[in-house]
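Take a look at the structure set out below.
A single protein chain has been removed from this complex, and every other one stays in its place.
Right after this comes chain A.
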Amino acid sequence: MNNATFRTEHLSVFYGQYEAVKNISLSFPEKSVTALIGPSGCGKSTFLRSLNRMNDEISQAKIKGRIWIDGVDINDPGTDVIQLRQKIGMVWQKPNPFYKSIYENIAFGPKYHGIKNKAELDEIVETSLRKAALWDEVKDRLKQSALSLSGGQQQRLCIARALSVKPGILLLDEPASALDPVSTAKVEELITDLKKELSIVIVTHNMQQAARISDYTAYFYLGSLMEHDTTEKIFTNPEQQMTQDYISGRFG
């Protein structure tokens, strides 16, 4: 697995003196879902945010080690972070659509990256919304504000927006934890569909969710990677007692 195109190598993340992520080497196989699980504060979200350099925004955050995507060290000074982030979509816990129309939410990214042709943009909007299983619900109201959608619809809109710039990787930070069960089921179904085309990394607190949708699972504890294997192995026969305790709900 060491030659995977998307992987981290001895990655540590510091907030000032505090080491939030400790020396993690992890590979994300293509066209599969990797779930990051672990109790609150274990560093899994910090780890996820470092994968598209979201931690750049936090002035005290420092990175050690490397993150490789398609043979490029993303923290290399020569790496164009704007180009890099186009290859990586991200969706957060709280839906955060732009204060724009539904259409504009999807078309905004592609427009900025140089697509001016109206027909082409229309096409991108439709495809992205279809992939996010939202098209049928919104196709007659594309000009309306995205904020008029329900929470679950907004979250799928955010997924569609992430897909609009055709990324190869999708990072999901607890994408369903603020949604009702019906919307959650839709988002999970969506993730299973999307992995045919993308590598997906998802942070989740929901063990059943990790078991249902992921192919690989990584268990984090206090900033360290405790165990990483296929989801089946982790959930049926983990190497470590601690992992066993966590997934069976005995702590965390």
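One rule holds in what follows: a residue touches a chain if its C-beta (ideal position, glycine included) is under 8 Å from a C-beta of that chain, and two chains touch if they have at least 3 such contacts; residues count from 1.
We take it that contacts and distances are computed from a predicted model.
Colleague: Just go with whichever of "Serine/threonine-protein kinase Stk1", "Phosphate transport system permease protein PstA", "Sigma-70 family RNA polymerase sigma factor" or "Ger(X)C family spore germination protein" UniProt uses as the name of the absent chain.
Modeller: The record for the missing subunit names the protein "Phosphate transport system permease protein PstA".
Colleague: Out of A:Y15, A:F98 or A:W135, which is the one that touches the chain we can't see?
Modeller: Missing-chain contact among the listed residues: A:F98.
Colleague: Identify the residue among A:L26, A:L134 or A:C158 that touches the chain left out of the display.
Modeller: A:C158
Colleague: Specify the residue from the set A:K31, A:K62 or A:H113 that touches the hidden chain.
Modeller: A:H113
Colleague: For chain A, enumerate the residues touching the unshown chain of the complex.
Modeller: Counting only chain A, the missing chain is touched by 52, 54, 57, 59, 82-86, 88-90, 92, 94, 96-101, 104, 108-109, 112-113, 143-147, 158, 161-162, 164-165.
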